[in-house]
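Only one protein chain is missing from this complex, and each of the others stays in its spot.
Let's turn to subunit A:
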Amino acid sequence: MGIRFILLVNKQGQTRLAQYYEYLTLEERRALEGEIVRKCLARTEQQCSFVEHRNYKIVYRRYASLFFLVGVDNDENELAILEFIHLLVETMDRHFGNVCELDIMFHLEKAHFMLEEMVVNGCIVETSKTNILAPIQLMDRAS
């Protein structure tokens, strides 16, 4: 069970954040991102949030211009991942205040710090927003 990767991609298909929990070569990543972006971005609001791809699934959610795509093993609970995406967005919201694509783009490191706190090795570690944001706040205060 586990998360294989988390991707944030905008409407134009540009990657805004990428975190892989299994090693893929650069070529593999490019191919994979291309394929799943093509698959998911073409879908309508009325379609379900799950797309089967190769031997795993993509659970995705769209927020304004940004798509959150999470690749998971087949036995992972899809709805739990779908809400985990929302938890990530809420956490970002709490930190940035109404988060937008540019926040994530220009604060790449902060987005990474948050993900680090939430997922390790493809497993969910922490779901409390306070705990997730604690290290970042600590650092903000220090600098």
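Just so it is clear, a contact is a pair of C-beta atoms (placed from the backbone, for glycine too) under 8 Å apart; a residue touches a chain by one contact, two chains touch by 3 or more; residues count from 1.
Following the convention adopted for this analysis, contacts and distances are computed from a predicted model.
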Just go with whichever of "Immediate early response 2", "Auxin-responsive protein", "Proteasome assembly chaperone 1" or "AP-2 complex subunit alpha" UniProt uses as the name of the absent chain.
"AP-2 complex subunit alpha"
Could you pull out which residues of subunit A are in touch with the chain that's been left out?
1, 14-15, 17-21, 23, 26, 29-30, 33, 43-44, 46-52, 54-55, 57, 74-75, 77-80, 82-84, 86-87, 102-103, 105-109, 112-113, 116, 120-121, 123-131, 134-135, 138-139, 142-143
